[in-house]
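Every protein chain except one is present and positioned as in the full complex.
So, chain A:
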Amino acid sequence: MRTQISQHTFRRLLALPQPLRLRTFSILNRPPPNYPGHVPLTLVERGALALGSAFGSLRNPHRHDLIAALGEATAKPYFISRLRKAMLANPTGRRILHDKPRITSQTMSLEKLRQLPENTVGRAYAAWLDREGVTPDTRDQVRYIDDPEEAYAMQRYRETHDFTHAITGLPVIIEGELAVKAFEFANTLLPMTALSLVAVVRLKAAERKRFFETYLLWAVGNGLKAEEVVNVYWEEELETDIEVLRARLGIEIPPDLRETRKLLRDKEKAERAARDAKDRLGAVMGV
């Protein structure tokens, strides 16, 4: 009994003084990174990043790095965890998290994709990339999310954003991007997608009217109805027929934005030409 009492008191003494090396996380004492490129941020830094990148990307929507930073700063505490859990709950999503595939120009060979049959997902993706003039390499690395698996989920969402464009056929102009962002908000619940919708103030009046009348309703309806797009193993779906995939996911294609704009532009040009011709004719005829 004597030994056991001293064991108790010894353990008690060891537990008593708080170890002095218990320091809180501060800017002078950052913890080591959890994955290559990881930058741990304090709460204040994350808040400042969110505000700064929100206003910065509103002023200049071409700053894709600010949009990426906004996404990472606002994804914790709940939203990216919910997305990861949604991926883990789905068998395909689980396989994606296990294999951790990356989409870059090395892993996605565009020459091979262009040679695929007409109606396949891969061909549509390659065609969309060519039409919009972008490559798979324009995606930034995730840096500000602490858990490596959640960081991968965010990276996967970002890299498959182009596939979402391809499967819905929306272009890379602001109107198209906003429609895709609305769709993604209804589908993934990431706050950055909802915050980007503030950029409707940058649209022209006609574009805004078109957005609210047609594309917003389409985006929210389809995003809620469809399966989670982040759970699609795109590398395996490259040779699937695109209509079959759309039916499987529950996505209906919206009116083609570029075509609509082109028609309207042509109509306006024709009207303006007719007006100019009338004016010129009138000037000549002295009316």
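Criterion: a residue touches a chain if its C-beta (ideal position, glycine included) is under 8 Å from a C-beta of that chain, and two chains touch if they have at least 3 such contacts; residues count from 1.
The rule is short, and it goes like this: contacts and distances are computed from a predicted model.
> Between "Ubiquinone biosynthesis monooxygenase COQ6, mitochondrial", "BRCA1-associated ATM activator 1 isoform X1", "Glycine cleavage system H protein" or "Beta-hexosaminidase", which matches the UniProt record of the unshown chain?
"Ubiquinone biosynthesis monooxygenase COQ6, mitochondrial"
> Of the listed residues A:Asp147, A:Glu235 or A:Asp256, which contacts the missing chain in the full complex?
A:Asp147
> Using the touch definition up top, pick the residue from A:Arg30, A:His64 or A:Lys85 that touches the left-out chain.
Answering carefully, the residue with contact to the hidden chain is A:Lys85.
> Hey, which chain A residues sit against the chain that's not shown?
1, 3-13, 16, 85, 88-89, 91, 94, 97-98, 147-149
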